[in-house]
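All protein chains of the complex are present and in place, except for one that has been dropped.
Chain naming follows the written order as A and B, and within any one chain the residues start at number 1.
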Amino acid sequence: MFKKALVLGLAAGLAFASTAMAQDALKIVYIGKNTGNPYFDSITGGFVDACESLGCEFEFVAPATAEATSQIPFIEAQIQRGVNVIGIAPNSPDALNQVLEDARSKGILVLTVNGDITGNEQYRDATILPVNFDIVGRDQVEMVGSLIGYEGEIAILSATTEAPDQNKWIVGMNETLKADAKYAKMSLVATVYGDDQPEKSTTEMEALLSNFPNLKGVIAPTTVGIAAAAQVVQSRGIADKVAVTGLGLPSEMRDFVKDGTVKAFQLWSPYNEGWLAVHFALGVIDGSIKNEVGSTFEVPNLGTITINANNSINTQAELTTFNAENIDEFDF
Amino acid sequence: MTTLRKIFLRREAGIAVMIVLFCLAVGAVKPQFLTLDQLRIILLLTPLVMIGAMGQMLVIVARHVDLSIGSMLGVSAMVSGMLYRYDATWFGVDMPWWGGIPISIVVGALLGLGNGLLITLFRLPAIIVTLGTLSLYRGLTFIISNAKQIDRQWIPSELKGLAQTSPIMGIPWIIFIAFGVALATYFFAMHTRVGRQIFALGSNPVAAPLRGIKVNQVTLLVFAISGALSGLAGILYASRWGFVNPSNTGSGFEFQVIAAVVIGGASINGGVGTVLGTVLGVLLLGCVSAALPLLGIPGTSQAAIYGAVILIALVIDRSVRQQGIASLKRARA
Partner (left out) sequence: MSTTKTAPAQADSSPVRPRWQTLLIRPETMTFMLLVVGVFGGSVLSPFFLDLSYILRSFTLYSELAIVALVLTMVIIAGEIDLSPAANMALSACIFAWAQASGVPIPLAIVIGLLSGLAMGALNAFLVIGLQLPSIIVTIGTLTLFRGLAQVLAGDKSIRVPEWFIGVDKIMLAGIPLPVVLFIVLAIGLGIVLGGTIFGRNIYQIGTNEVAARHAGIRSARIKSSLFLLVGLVASVAGIMTASRLGSVRYDIAAGGELQMVLMAMLGGTYIFGGRGTILGTFLAAWLLVIVSTGMIVANVLPAVQLVVLGGLLIVAIIATNLIYSRTQR
């Protein structure tokens, strides 16, 4: 009985679908990690503006929570909607493999934007990352070094223990500290994980301060972690003793920079990731951009972009540093 | 009656001993755990849970359960956050910094009243209603905020100051507020007619109407209180963490709170629960969360510890109850 209703409805639906298909603007969708995550508002802004200037249809969707599997029904739905390009900030490096493969077999261009499926690169066409992640560790060490006079104990407050991007940066930080004589007087005493939750990050930061009374600096390469660390330092009033830096959102850090709790921190432009993703996707589809390692293309406002190893594309060469002088120029 | 009183006293003494033993054990490994500074850290971890636990304790005493408190916390914090953010745009006036406190409490009370109405009007089980509103109210949080976070710059600094500045001895206001709520709950539960009626209702719902208790009104009140306290916890969340996020704010709150209440000795069979036990339950959980990072135990084991603690508390509760019954029987014989 149920089947019959379904078949009847199916016929009606097909008639519906055929009229709706008659359109030619390319459809791009970006699937975020979860809704309510302020970071993605800025990326989405880049997508929207680029689609307005180039003429494509854009939609942002995201599951309510950021579990490994919560994006799967959304990818299935976008395949069903017949979109041309899926951009995704993957919640898992491997749980999405099967469904992304389905998407690509239907001719959909799959881009990971702001985070990659490391180790499973064959399931996406290219990845768009804000900077070359190899330099993040180096730059963050230099940042904290300059804040503490290149001398003393430092610690890292990261996201989750297995967060692939953060772990890559932490490896970079360790290598930089060992390799460069400039940092010989700095010692990394602990790496702790706040799981990107404010409560957990706060207790980890408090534990760092009690376990290491001589701590001079903390690197928190995650937006949740740096805000939590800054808040602990602010409420204890020890900004002159412990320097907090890392990667943060200007909108979340503005108050801490203005009251001197945080002298400087870094990030990139999430907006440009969306902007670049749309230009790249449309170029690949109309054939003007070859999705091959080494090929180059022009993007308005960003200049010449090169496709790096593993089909990885970066929006900027260096991290942007935010401090009291420039923080008001950024509205994300 | 005196035998029963002794049992409850023993129960609270038991939790207190557990807290002391736990702290000494951690202190043996990490001496800095036994400092005043650490006490401040532990206390700062507890206010939201303590406030939520007071409401939940009354609900559990009344033989119900409220799973929606985390979502009510989210909605009420978000309403105030939106008003801080858009007060000038919408109304052309600046909301005073304390304005969010009554607003969040009222919003929470209304949401709690919604739970209570569904439960009393349609005679539905609280567990299912609040499982539904857990999802429904969370959705509301997204809708009223248009899925956008309220950033720190919009939360008034005086409000954030409640979690940082102190009237006395370096203990922030927010901790005094939490203990004030606990004290008020104590007087309400032990020394008012309605408070005692909650216990009577929970220990014997069938006999309650015969004793002249207006069951529906008491039930509504209990859920409204649970909502109002979640609302207070909501605005204090904004104070403590300095932001309101539609998806994170308050999520998982119910598990911490229920764990604390059950550990504190409130019986899920209704009629039994004390403010002191609940406060101790909250403090024990606070000690555990503060000790884990100090000992370098990965946060991933925290949930397993919470779960194990809930189950152990249940088993203890049962053996205490059985001993109580046995001793009552002995006393009668």
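Observations
By our rule, a residue touches a chain if its C-beta (ideal position, glycine included) is under 8 Å from a C-beta of that chain, and two chains touch if they have at least 3 such contacts.
Computed from a predicted structure; not experimentally measured.
When the omitted chain is restored, the residue from B:22, B:97, B:179 or B:255 that touches it is B:255. Screening B:14, B:99, B:132 or B:156 against the full complex identifies B:132 as the residue touching the chain left out. Of B:147, B:177 or B:288, it is B:147 that touches the chain left out of the display. The missing chain lies against subunit B, touching residues 63, 65, 118, 122-125, 127-129, 131-143, 147, 205-206, 246, 255, 258-259, 262, 268-269, 298, 300-308, 310-311, 314-315, 318.
Where subunit A meets the omitted chain, the residues involved are 2, 5-7, 9-10, 12-14, 16-17, 19-20, 35, 59, 61-65, 67-70, 72-74, 76-77, 80-82, 92-95, 97-98, 160-163, 195.
In this text, only the chains that are shown with their structure count from here on.
Note on chain placement: the centre of subunit A and the centre of subunit B lie 35 Å apart, centres being C-alpha means. In the complex of the two chains, the subunit B residues touching subunit A come out as 30, 32, 35, 37-38, 41, 45, 138, 142, 145, 147-149, 151-153, 157, 163-164, 172, 241-243, 245-248, 251, 289-290, 292-294, 298-300. Interface residues of subunit A, counted against subunit B in their complex, comprise 34-38, 41, 64-65, 161, 192-195, 197-200, 203-204, 206-207, 210-211, 227, 231, 234-235, 251-252, 254-256.
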